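Here you go, one structure.
Of the protein chains in this complex, all but one are displayed in their positions.
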Amino acid sequence: MAARVLGWLAALALVAGLVAAFGYAPREAVQGNVQRIMYLHVPAVLTAYLAFGLVFLGSLGYLLTRRPGWDRLALAAAEPGVLFTGITIASGSIWGKPTWGTWWTWDARLTSTAVLFLVYVGYLLLRGMVDEPDRRARAAAVVGILGAANIPIVHFSVKWWRALHQPATILGPESSPIATPIALALFTNWIAFTLLFAYLLAKRMQIARLEDMHAG
Amino acid sequence: MPDNWSYVFSAYGLAAVVLLGYWRRLAGRAKSLAARGARRAA
Partner (left out) sequence: MRRAWIVVWKDVLSERRSKESLNALVFFSILLLFVFQFALGPERARVEAALPGLLWLGFILSGLLAFGRTFLVERENDCWEGLVLTPGDKSAIYVGKLAGNVLLMAVVEAVLLVLFAVFFGLDFTGVLPGLSLVLALGTLGLASVGTLFGAITAQMRARELLLPVLLLPAVVPILLGSVSATQTVLLGQPLAEAAAWLKLLAAADVVYLVVGLLTFEFVLEG
């Protein structure tokens, strides 16, 4: 099964990622070792965006073709997507506490990610509340399409909103040029998370297909 | 700056718990569905 292979690849890559994050990457000069959370936080948010891109694709695919496989793609991408978004927010918050002194700041990326989280939790709630498969797929698809189209708009509106209230930028991984070991560690973990997401996606789609077969 | 390893581990730990938990849920559902399929075929 392709999923099985993906699973083992993901596991290997995750181990490699951990080694890179804790063994290979250096202790950051300014922030200390707490900066290593970034090797979790950044790949998580990138994976979340991949997930929601697939939700958009699946939504579009279903509305255009009415093939249930597309709807299963949307669902199977949304579930881990929400999880990775949650991990992004939590890791960002945990990183923020020793760095900025508070658990939460309304900084642009954290806030945008939180809004993203709310949109897709709503998406899953909607799916949970409609029983009939075609109606559920159509309703979810419309919400999914609007949600995805909204992502850049949310990003800019939050960014400008923050610029109004706090012009000073705070320490972040993007603020200084990235050294090669750090970039490499980020890259490794990004690959690992993407593989993990692909595995979870494949498994979830499998389950959805089996459930549809049993229901029909 | 102090190293704050507890924060690092709690962040990674949280991620691990969430992802492992989801994976186990998926594996469980896959198993029960497979069992149902076997029963039906039999």
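Per-chain residue numbering starts at 1, and chain names A and B are given in the order in which the chains are listed.
Just so it is clear, a contact is a pair of C-beta atoms (placed from the backbone, for glycine too) under 8 Å apart; a residue touches a chain by one contact, two chains touch by 3 or more.
Predicted model, so just to flag it, every value in this text is computed and none were measured.
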item	value
Touch partners, limited to displayed chains, of the chain removed from view	A
Per the touch definition above, residue among A:12, A:29, A:142 or A:213 touching the missing chain	A:142
Candidates A:16, A:57, A:126 or A:184 - the one touching the absent chain	A:126
Where the unshown chain meets chain A, residue by residue	63, 115, 118-119, 122, 125-126, 129-130, 134-135, 138-139, 141-143, 145-147, 149-150, 153-154, 156-158, 160-161, 164
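Here is the rule we use: only the chains that are shown with their structure count from here on.
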item	value
Complex interface listing, chain B residues touching chain A	1-5, 7-8, 10-12, 14-15, 18-19, 22-23, 26-27, 29-30, 33-34, 36-37, 40
Partner chain B, residues of chain A touching it in the complex	27, 30-34, 36-37, 40-41, 44, 79-80, 83, 86-87, 90-91, 94-95, 97-98, 196, 200, 203-204, 206-207, 210-211, 213-214
